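One chain of protein is taken out of this complex; the other chains stay put.
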């Protein structure tokens, strides 16, 4: 199986890291290709960033159409997800979508832990968008953070373990999602200090994408009229069937 | 007051019509400027269209920054709305957002009527996004429609009156929203045949935007770091403070 | 435009203050008349008070019928609101209704801040009645208060600023409602100390009432049979068309 | 046990009928007194009626304070219920509240059947007020009705049986509420034609009121300051401890 | 009236205590029989325990069929409740079900207080199952507890009073449920220290079961085909009409 992983920002070092994480989670028969967004922003943190990351992600998906059997949008908040599901004939999963569904299948209620309260509104909106609020035991977030996102997982590891424990003991979480890009890769490092499973979005998305390939008969084909799009990358025009 | 109305698609004839409708609803002191999306699609009907219309709408808003006191996104589904609220220092309203809020203030429960069931999923998602489901008495939609959207309001006027009546009599609606671009302008024509007020999104958005200008002290200013954006129109780069 | 503002309690000094606040928020062409409830209670704090304030408010509205184009019920909890919307041919808004809708249009999620936890249950019921719970980031209330309501805004200004900041930083509020009669007029005084817009219910109601006048075609007229009411003020009997 | 039953309208013939129904449902040791609202309207059908019926109901309850151990508000929509619970030291139940709770305890999901769709919005609001929407399998209502409410139960008996059956077979109701004053007394007459239990609000309220008397220790007494009320019946002033 | 009370665990000393509590709450004409589960576990604390307690409870109910007019499942979490309602011709109530409904009828919002946070997830699931979340003001639970459940009510009495007060003052509870088997009997002991009514599940279930007997005409009888069950106690086979 061929799996395309799209990093919705333009930072190649992040793409490399995500690609490695995806390969580590994938089955032996899965070939992972990881690509950056072809344009947009080097970091996605605001609602406006998320808006711009949508077409950029769709362009990356469109550019490689036909070369993958499933795709992952590797950016918390899942920019472009609904459009990609609509336009592409293969399964497309977002990493927050995957984290929420995997966690819900692993335990009755999941906690969401992250390093800064600033991310909470977007995470809550994202959870609501996927409709799984009733399965969430609550959010536990660290205080405001102004340092280097690349180091926060290490610097705040003890705090995050404590937040996970509070999620379990106070909120009744049976499983905890470590949310937000900068916490990717942290789960295996702190798992022995937390009494419930820890879910990482990228790993969850890889596994669930593998599961969905070929699962459901796709239904009778629907033809789409070609339509002209202006002002976006040619890959998007091609996706719409325009010249 | 200066009001910018952005048509999220690229069809200038639609922009002209929307501009006229907005001027008809505006107060005498309000100066309305209506513009088309600078790029994107001539018609917004799918989730992918909606995704692409977001940055296009934001670009139109960014291009005229400083020339308006409030803005309206005149496309059902409100593409780019959250990002625009976040990035701009003036009130920005979507026409579906405005229709839902105005209807909720005019009556205990509002019905939503449109000409084709195909629009229902996007309308329901939009309603959920604005959080007003509990105020909605239900949707009443006509059957699939393959004709000219520009003529549907006239062709299906009798059907739409009947759907409005069902919304009132069966669902208990105290007010009805005529939803979807092609029904703009229909409300005054059929109002005498329906026993409750009929809400038009564009008119609602104009009035509510006027109301919000200057309503709330904006709060202490927050500085934003300039950030570089690639692959989008220069207006968007400027909005981000990039070179 | 003529706007009637009804203070649902019988305390004329409060009515004077509300009238001034309404005039300050109104457009130049809006003529504001503020009246006290003709009977009832000098202060509305309990559910029973709220019950009695309903007919008193309706009587005030009925007494001046024909002299206003829109009306405001200036009492948090909006006593008599649904009945007034049903019986009157002009828009009627409550100040809590207006605060919730205005805040929802100004930002993705609004916080509600007030000076004492004792008000929380009624505010939450009121929010639920208007159906906007999903847009609320949470309540932040001060401790029990036994002093003079007329002085609480000043005495607890620092506490209220702190609660606003918690609402923004911990709960993710993009806008904050200062709720409860005794906080009227506080918003402009503390706005420079809070990083998001602050919404005042009276100002919001004035502006939104102006917006709704003439917005929607009223629908075909419905005749009402005259009905006899006993035991209430003659204005209410007149409203019912009785002798 | 002494039980006061308040008919929230002023029609004594209805009060007589409700009193008889209450006595039929009561235990042998329960003494039922049924009274009409001392003022207000002869029939409660609109939101404004409901508003006026609240203080009228509270006045009836206040007038006999000390002569009953529990009380019932016998009007669908439960006017004055929250205020009565707050002000009185004995259990007070509304007949719609009682119907919803009894039905929920008798089966997993209850249907609501009534003779005309016109009542649906108020019934749905009432259900939402009591918070039991998730237990409701749906509403099945007859068409508009312009005849004599006193005869509708007989005239539409076959229709109502059919609606009950649809509620069971299509909506999965395990129990059905016959809602609305004019259907009081119908349940035993059609029970043999419907395959699930039928709940009547008055009977449910009598039984549940009996159950609640003495059930929970009332908690430490709270003193209330006397407060002056104007413009209402002297019973209400007395309830507030005024002169 | 004959009332069967089933303790869903196998510990006879607990059954004796529950039986005494039920008799204390019952009317003079009610004959209470309390029985232990015929098999299963001596204490129900986990989801697996709850699963096994279901058939054990049903077996106890089946074994005495015909000897009672109503039954109570005296185990928080209400194991076997839905099946018992479906299979038996008499009302069956769970003690958590009864606590939630009684509390909702006694006040606008109820708090839930218990001695350890470990019980919170199951209580919340149980509340959701009964659909009354909107009436709950919140949970207040003590810290982890590893002592003797039989002594916790006394040992933590002061803490529980404090939690009740927080529920009232911070959360706005108008009534508080003391939840969990080990708190049975505590309500009358601390009632004078808490300013709102305290609800005990067993007492509530006894009273509400008495209320439901004979309340609703049972509907036309439905025949059930006999079906064979294997591996369960003969009482359950008999319930299914098997040999």
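Think of it as A, B, C, D and E in the order they're written, each chain with its own count starting at 1.
Here is the rule we use: contacts are C-beta pairs under 8 Å (C-beta built on N, C-alpha and C of every residue); 3 or more make two chains touch, one makes a residue touch a chain.
Computed from a predicted model, the values in this text were never measured in an experiment.
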*asked:* In the whole complex, not just what's shown, which of A:97, A:125 or A:171 touches the removed chain?
replied: A:97
*Any idea which of A:106, A:157 or A:238 touches the chain not displayed?*
A:106
*Considering the entire assembly, which residues of chain B contact the chain that has been omitted?*
47, 117, 120-121, 124-125, 128, 144
*If you put the missing chain back, which residues of chain E would it touch?*
10, 38-42, 46-48, 50-52, 54-56, 58, 80, 82-83, 85-87, 227-233, 236, 239-240
_Positions on chain D contacted by the hidden chain, ascending_ = 108-109, 134, 137, 169-172, 174
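Criterion: only the chains that are shown with their structure count from here on.
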_I need the pair from A-E, C-D or A-B whose contacts repeat those of A-C. Over half of the residue-number contact pairs should coincide._
A-E
*Have a look at B-C versus A-E and report the one with more C-beta pairs in contact.*
B-C
*What is the distance in Å between the mean C-alpha positions of chain C and chain E?*
43
*asked:* Can you compute the centre-to-centre distance for chain D and chain E, using the mean CA position of each chain? Integer Å is fine.
replied: 27
*Could you tell me which residues belong to chain E and also touch two or more other chains?*
108, 134, 174
